[in-house]
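This is the structure I want to talk about, given as structure tokens.
Note that this complex is displayed minus one protein chain, with the remaining chains in position.
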Amino acid sequence: MNGTVEPILTVEHLTMRFGGLVAVDDLSFSARPGDITALIGPNGAGKTTVFNCITGFYKPTVGMIRLAHPDGKTFLLERLLDFRISQRARGSRTFQNIRLFQGMTVLENLMVARHNPLMLASGFTLFGMLGLRTFTNAERAAIDMAKYWLDKIGITSRADDPAGDLPYGAQRRLEVARAMCTEPVLLCLDEPAAGLNARESAELNELLLFIRAEHATSILLIEHDMSVVMEISDHIVVLDYGVKIADGAPAAIRDDPRVIAAYLGVDDEEIADVEAEVGT
Amino acid sequence: MSRAAHPGKRPLDILAALKSAVLAALVAFGLFSLLIGLRTDQGPTGALVLTERFGELGAFVAVAFVGVFLRELLLRDKRIDIVRFVPPVVTAAARRIIPFVGPALLVFALVVPVMFFHNRYLLDLSIQILTYVMLGWGLNIVVGLAGLLDLGYVAFYAVGAYSYALLAQNFGLGFWICLPLAGILAAFWGVLLGFPVLRLRGDYLAIVTLAFGEIIRLVLTNWQSFTGGPNGISGIARPSFFGLPFTDGEGGFAATFGLEFTPTHRVVFLYYLILALALVTNIVTVRLRRLPIGRAWEALREDEIACRTLGINTTNTKLTAFAIGAMFGGFAGSFFATRQGFISPESFVFGESALVLAIVVLGGMGSQIGVAVAAAVMLGGFEFFREFQQYRMLVFGFAMVGIMIWRPRGLVATRMPSVFLKERKIVAAEFVAEGRG
Partner (left out) sequence: MEIFVQQLINGITLGSIYGLIAIGYTMVYGIIGMINFAHGDVFMVGAFLALIAFLALVAIGVTAVPLALFLVLLIAMALTSLYGWTVERLAYRPLRHSFRLAPLISAIGMSIVLQNYVQIAQGARVKPLPPLIQGGYTLIDNDVFIVRLSNVQILVVVTTLALMAVFSWVIARTRLGRDMRACEQDLKMASLVGVDVDRTISLTFVIGAALAAVAGIMTLLYYGVIDFYIGFVAGVKAFTAAVLGGIGSLPGAMLGGLLIGLIETFWSAYFSSEYKDVAAFSILIIVLIFLPTGILGRPEIEKV
């Protein structure tokens, strides 16, 4: 691999225990800037736990998670409070079960994502109360950014409808757009294609590829849908029972016998046979 | 009855209805046999003596029997749905009227003292209603917008009242200096309470705020030397018209403006004062809703975890909601103190918190108009049943239960978006969350 580029995300020796259960065991991997990195593995492999550690919902038992900005600033995520990860370190995420603000409109959802810049522009509410220009300008800019993303995900016409009223696929895309409105350096997507039909899934792929192409945002995603993973990711990390079993480019992962074994549930002894079959 | 004869409807089942009615009568007998059927009174020796009231007991049981029998017969399998009986024309008209309700109410509120200048009783009632409108709007920020359940709101009302009373008495400060101080102190207490407890969720927060309200009341009751204990504080400075006292004779408000002296001047002044305070509360709330902080409150109510991933400092956001809500409670409190001229811990019991919360919930959490209407209905209803002194609280309690069953989300359950691209569409109630805090 290209060792000259500094990785955007470096996870080192990450371990997460819940009581006696080891959900993630000494996991190390890194994600390069501009890449779409996929974290895959069978159910219960610990993928979401890794996400929760990266985005600050869990404090890892052991380990270090470093996020490096293109300008050289680095953040140790395991030391930051969850909201600071989005605010300072610019790591944003979506959820497996969509977490939109259902009772707020689509536009409001995107405006909430602009909370921090708007708070600053409103002089922590004071300028906003007075209706000063700095705030109204910032608000207009936020609406423009929202419009941009609404256009990209194709729901501009529904901007004033409650988010809970959107079809499922649009809700998924809105959640991605909302995360993008925080202008993240790293976007973590937890099974963004779950429950989508083929067409919606294709639309989502397009959106992710657009983000990679047009924005300085690297993507880390958890996904079950192999067609999505293989089609769009640049780099894949495979977890099984909290342990990394493979790490590499999609083509290499596709043929990795350990990955096949993990997915098909083959015993350890049989891996040798599988390896022989695949011809490695 | 004609409905029952209608084809397609289920036939009358008198036997089943009778069975339910007998069951209800038995339950009623069990419930009321001792508490209604017998009455305990202190006899001449001080010991309790029993009086029989079997007639009343019989009446209660009979009512239960007949009531359930009729209900089973006529309304079986149907919940009473008042909305169904309203013809669509009326609903359509109501929808068109809604935007004008607010301004109409405001105009009405402005002319009340003119219309009812000689009706002192009505003016006093209006002042009381407006006080609760203001309290409701203040609590609405915490419960309705931020979705944090606060069962001890009366504590901030108390802090405001006592701050004003004590500052006015000990330092001779005037109302207009004390008012902001009382608000700041109440907000300070809000932050003080909020800081440790706001990470608690749901009902834990509810019970801690309840405990806090009780602590404040108990301290006010027991700290004799500072607060006057159960006797409270009397002789609190009455408000003046920017320095002109409402007194008869030279230098008073009436004399200065060449009016004939009447004590009603002060009442009218108090009326406009509380109206202004309530309107300030409303304007601030409406403006805050359109600012990032207000949007963050509502987002917090919808989904706290999502808020955190968007970089919102949820603790600070909750604290500001708590503090601003508390501040308005404090303002209302100092108004209460100056209006009454006397305060005691009696005025700040849990029942007050429950009443304000009931107003917010009945009005529809988050809706300003709904809260105002609910306050008027609630307190107006209270006054209406004044003759039935002891029964009115009973009716109030049943009304709370009934409203929750009939309209659990209050009068106005829908939500107005804070920002829009093309048109402001009302968000239907079923999408709006109620908060986990």
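Letters A and B mark the chains in the order given here, with residues in each chain numbered from 1 onward.
Just so we're on the same page, a contact is a pair of C-beta atoms (placed from the backbone, for glycine too) under 8 Å apart; a residue touches a chain by one contact, two chains touch by 3 or more.
Computed from a predicted structure; not experimentally measured.
Undergrad: Would you indicate which residue among B:Leu149, B:Ile312 or B:Ala337 is in contact with the undisplayed chain?
TA: Final answer for the missing-chain contact: B:Leu149.
Undergrad: From the listed residues B:Ala206, B:Ile236, B:Leu288 or B:Leu379, report the one that touches the chain absent from this view.
TA: Selected residue, touching the omitted chain: B:Ala206.
Undergrad: Out of B:Tyr272, B:Phe350 or B:Phe385, which is the one that touches the chain we can't see?
TA: Candidates B:Tyr272, B:Phe350 or B:Phe385; residue touching the omitted chain: B:Phe350.
Undergrad: Touching the left-out chain: which of B:Gly46, B:Gly172 or B:Gly249?
TA: In the complete complex, the chain left out is touched by residue B:Gly46.
Undergrad: Provide the residue numbers of chain B that touch the chain removed from this figure.
TA: On the chain B side, contact with the omitted chain comes from 27, 30-31, 33-36, 38-42, 46-48, 50, 149, 196-197, 199-204, 206-208, 210-212, 214-215, 218-219, 221-222, 305, 350-351, 354, 357-358, 361, 365, 390-391, 393-394, 396-401, 404-405, 408-409, 434.
Convention: only the chains that are shown with their structure count from here on.
Undergrad: From the C-alpha centre of chain A to that of chain B, how far is it in Å?
TA: Roughly 44 Å separates the two chain centres.
Undergrad: What does chain B use to touch chain A in their complex?
TA: It is residues 284, 287-288, 291-293, 295-296, 298-299, 302-303, 305-314, 320, 415, 417-425, 427-428, 430-433 of chain B that touch chain A.
Undergrad: Can you tell me which positions in chain A touch chain B when the two form their complex?
TA: That would be residues 55-57, 82-87, 92-93, 95, 99-105, 107-108, 111-116, 118-119, 122, 124-125, 128-129, 135, 143, 147, 156, 159-165, 178-179, 182 of chain A.
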